[in-house]
Each structure stands twice: as C-alpha cells, then as structure tokens.
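Removed from the display is one protein chain of the complex; every other protein chain stays in position.
Letters A, B and C name the chains as they come in the text, with residue numbers starting at 1 for each one.
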Amino acid sequence: MDLNAPHMNFILACYIISAVVLVILTASIVIRSRQVEKKLDRLTAAGARRRRKADAGK
Amino acid sequence: MKLIGENLVCERGGRTVFSGISFTAESGELLVLRGRNGAGKTSLLRMIAGLNEPVGGQMELQGGRDDEDIALQCQFIAHQEAFKPAMTVAENLQFWSDFFGGGDILDALEAFSLEPLADFSAALLSAGQKRRLALGRLAMIDRPVWLLDEPTVGLDVNSTEQLRQLMRKHLDGGGIILATTHIDLGIKETAVLDFNAVDDQAELTSIGEAE
Amino acid sequence: MARFEKFANPTQFLRLQGFLQPWVTAITIILFVVGLYLSLFVAPADYQQKETVRIMFVHVPAAWAGLMVYTVMALSSAVAIIFRHPLADVAAKSAAPIGLAFTFLSLVTGALWGKPMWGTYWVWDARLTSMFVLFLLYLGYMAIWQAIEDPHRAARISSIVALVGFINVPIIKFSVDWWNTLHQPASVFKMNGPAISPSILIPLLVMGAAYSFLFLALHLLALKTEVNARKLRQMQLAEAGKV
Partner (left out) sequence: MKPVIAILKRDLLLAWRQGGGVGTAIGFFLTVMVLLPLGIGPDLGLLQKIAPGGLWIALLLSVLLSADRIYQIDYDDGSLEQMTLGPVPLELVAGAKAMAHWLSSGLPLAIAAPFLGFLLNLDTKLILPLLGAMVLGSIGLSLLASLGAAVTVGLRKGGLLVSLLVLPLYVPVLIFGISASAAGQAGPDISGSSFIILLAVTLVIVVVTPIASGAALRTFMR
C-alpha cells in the first residue's frame, strides 16, 4: 500500500474511525460487566455476613 | 358447576405476589377474598378473568361451557367503569350488549333504577351512578361466574341493597361469585379466602352453615 | 410468564460463557490481525479506484454484521415469544448496541468512500439508504427498553418490535432498490466493483469473520452482564421486600 496515494486520508479515516468505535463499544461492554459483577459480589457478601450474624445470634 | 384453582402462583414485575393459592367455588356459592391491600386479591380476580397468566398452578371450570376458556364465562367488574363520556348511557350499554353478544339494556337500567338516565350523556353521571351503570352490566350479560372487585365502593345504601338482590338472584340461579370486599355484603359467604396468611400461603377457610 | 428466579439455564449459560469467552476472544484477535494485514498490505490496489478500494474491507463487513446482528435479534425475539425462554429476550437486548455500532460504521465508511468515488459524502445509494433505515430500526428497538420500566413488559414489547422490524427489512430493501433503479437507471459504479478477484475476496472474508467473532465475543460478555444484572435486580427486590 503506498501511503501517498490520492485520498489516502479517507482510507486512514475509515480504518481509524472503525477502530475507535469498536474499541469504545468493547470498553463500554467490559466496564458495564465489571460494574454489575462488583455490585453483585458486594450484595452477596453482605447477605453472607448477615446470615453468619443471624446464625451466630441463634 | 365448579370453579377450581390449584396452587396458583402470581408474579408481577419480577416479584411473587402470591403462591400456592387453592380454592373451589360451586354453583350458588359466594367466595369472598379478604386480606391486606396488595396481598393479590385483585390479581387473583384478574388471573381468573384471563388478564394475567398464572406462573404456576392451574384453574378449571367444571360443568361450564367446556369449549370456551374460563375468561369467556366470567364477568369482571373492576374499579374502572369502562364508559365513554361522549356517548349516552343507553348507547354505552347497547355497545357492551352488542360486544358481549346480546342482553337487553333495560335489564341493566332497571337493576339499579337508572331508566331516567338512559338518554343522558355518560359524562353527566356521578361516580355512584357510573358505578351502578357498570354493575348494571351484570344484569344484562348472562355469564355464570362473576368476579367483583370492591363492588360496593361508591354505592349508597339502597344501591348496595339492589346489588345484594342481584347477587342473591345470581347465586340462586346457580351462578358463582368471587368478590373482594371489606364490608359485609349481607349474603352468607359460603367460604372466605384469606390472603393474610403467613408468607403468601393463603388458605381457604370455609365458614359453616351457622349464620 | 418467564420464570426468572429459576436459574437452571442461566447457570448453564454462565458455565458455557465462561468456557467459550477466552477462545472466542482469542480467535477474534487473530482474525483481526490477519485481516488487517491482508487488507492493508497484501491486497493489490484496484486499477480503477487505486488504494481507496481498501475502504471496502471495513465497510462491507460492517454492513454485513449489522444485518446479521438484527437477524440474531429477530430470531431470539421469536424464541422469547414462542418458547418464553428467559434468556432469549435478554440476548436480543444485549445484541442491539453491538448491531447499532456495526450499522453506524457501515454508514460512516460508506459516506467516506463516497467522497473519493462520487465527490459527495452522502449519496442516496440503495444499499446505504437501506442501511440507514436499519440504523433507525435499531434506534427504535433500543428506545423501547428506555421507555418501559418493567423489564418483563419491555422484553415482550421489544420482541414484537424486533419481529415486525425484521419482517419489514426485506420489504424495505426491495422497495429502496426499486426506488434506486427508478431514479438512477444504472449507477456507474457498483458498491463492490464488477467482479471480486480472489485477492480482494480473501481479505474481505477474513475481515467478515473477524467482525462476526467480535460480535460473538461481545455478545457473550454482554449477555453475562444482563444475567448478572437480572440476578442483582432480583436480590435487591428481595432485600427491599424484607425492609
């Protein structure tokens, strides 16, 4: 591919925009997944602590 | 004729409203649903009327018209009266008569002495009159099972009496009535389904013939 | 009604997802590396378009993936309605943003390709117009999930919308093509050239596979998130019930 062909900026723009959009998409999905998992772990941990307290109290 | 429900489970918005509810109601029986608000009384009526499907358990109407499902043999009178203010009382009743396949609007009017209002626009009716109009449909349309949600709300003394006679006639004619209500309907309830039981397990407590 | 608290199949799914995720991610990365190398360095320049033909390697796969994802959404919506499978409508919901991104990319790269080809950024070419309508169908589908709070109801309504949309995709495609031939008898330059030589076809197929595996990888992860989010909602509901 020779870099100084005409319209090269259009070609590069296409690839760059595609890369940027796909990276943003992947990042958003991964981040949301981590967030939900963190909340879920916190809730299950809290639940476990409460159950242990309840058992200890019996 | 016998309406049977076996350990019905109702779910709304991901939350279990009630589970494990069983009841039977035979011809001539009035089953009253009691319990705190939000216990699922109305949900059970809506379930029988086919408006929301049970998540578990099943229902059966023995002796009814088997080719039709239960909902088509029920009348469900809820809080909303389903009347169009832009139409007259008679037009509204005539529409529901045509839609449900027959029934003379005079029966509905006479049941709650609404004859003088026949040609009035429904917009002019008071809340109580609208209530009597909705209940009037019970007299007009012939369906064996009546599902009444707080029927006496908004009724004055003699309207309540008219309702009592209507229900009395329906029961004597072999009909079945399930009603949610907080006041005494003046008809001996053959059974009470109490939703207040612990953890959503409502039990059917039959009241003896005493009263 | 779907019984969400019965986690029989979601746990199976989570195990499957845990197993597949690393493999699918690895394959996606490999495909992209190979695809990009082939597209940028190996494929010959087109005698007519010279280097700008390389745009095709990101445009056509994106358009193809956008359409594939909508089909996946329609199929899972059908499964959700017919078999009331609790995971099916969540599968459609989690796929939508990915499909939207692909369709958006196909429009952007299509417009950027138009500039050197026809001198204008946006030309109402049949394929671009159909992709534009598909983009709107995606927006409509995602708007349903925002508009309806109750997840069960939103799930059912969005399934109906996806299916109705899916029935219309071929009709819209046919009518737009027909409309295109009506106004521009024969557009001089077909989007992907007269005949595709193998040297062009191979990078195209590899990039197409790369986009598809990317969708699979993202969809698996997004679906896991949705399953966990639902479990979270259930637990919060239960907590709220106790208070």
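In this text, a contact is a pair of C-beta atoms (placed from the backbone, for glycine too) under 8 Å apart; a residue touches a chain by one contact, two chains touch by 3 or more.
Since the structure is predicted, the reported quantities are computational estimates derived from the model, not experimental observations.
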{"item": "Chains on display which the left-out chain touches in the complete complex", "value": "B, C"}
{"item": "Residue of C:Leu163, C:Met207 or C:Val227 in touch with the missing chain, whole complex considered", "value": "C:Leu163"}
{"item": "From C:Val133, C:Leu205 or C:Leu237, residue that would touch the chain that is not displayed", "value": "C:Val133"}
{"item": "Subunit C residues that touch the omitted chain in the full complex", "value": "1, 81, 133, 136-137, 139-140, 143-144, 147-148, 152-153, 156-157, 160-161, 163-165, 167-168, 171-172, 174-176, 178-179, 182-183"}
{"item": "Subunit B, residues in touch with the chain not shown (by the definition above)", "value": "12, 49-53, 71-72, 74-76, 78-84, 86-87, 91, 95-96, 98-101"}
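The rule is short, and it goes like this: only the chains that are shown with their structure count from here on.
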{"item": "Chain-chain pair with the highest tally of contacting C-beta pairs", "value": "A-C"}
{"item": "Chain occupying the middle, per Cα centroid", "value": "C"}
{"item": "Chain centre separation (subunit A, subunit B; CA means) in Å", "value": "52"}
{"item": "Subunit A-subunit C separation of Cα centroids, rounded to whole Å", "value": "18"}
{"item": "Inter-chain centre distance, subunit B versus subunit C - centres from mean C-alpha coordinates, in Å", "value": "49"}
{"item": "Contacting residues of subunit C [partner subunit B, same complex]", "value": "1, 3-4, 150-152, 233-234, 237, 241"}
{"item": "Contacting residues of subunit A [partner subunit C, same complex]", "value": "1-2, 5-8, 10-11, 13-15, 17-18, 21-22, 25-26, 28-30, 32-33, 36-37, 39-40, 43-44, 47"}
{"item": "Interfacial residue positions of subunit C with respect to subunit A in the complex", "value": "36, 40-41, 45, 50-52, 54-55, 58-59, 62, 97-98, 101, 104-105, 108-109, 112-113, 115-116, 214, 218, 221-222, 224-225, 228-229, 231-232, 235-236, 239"}
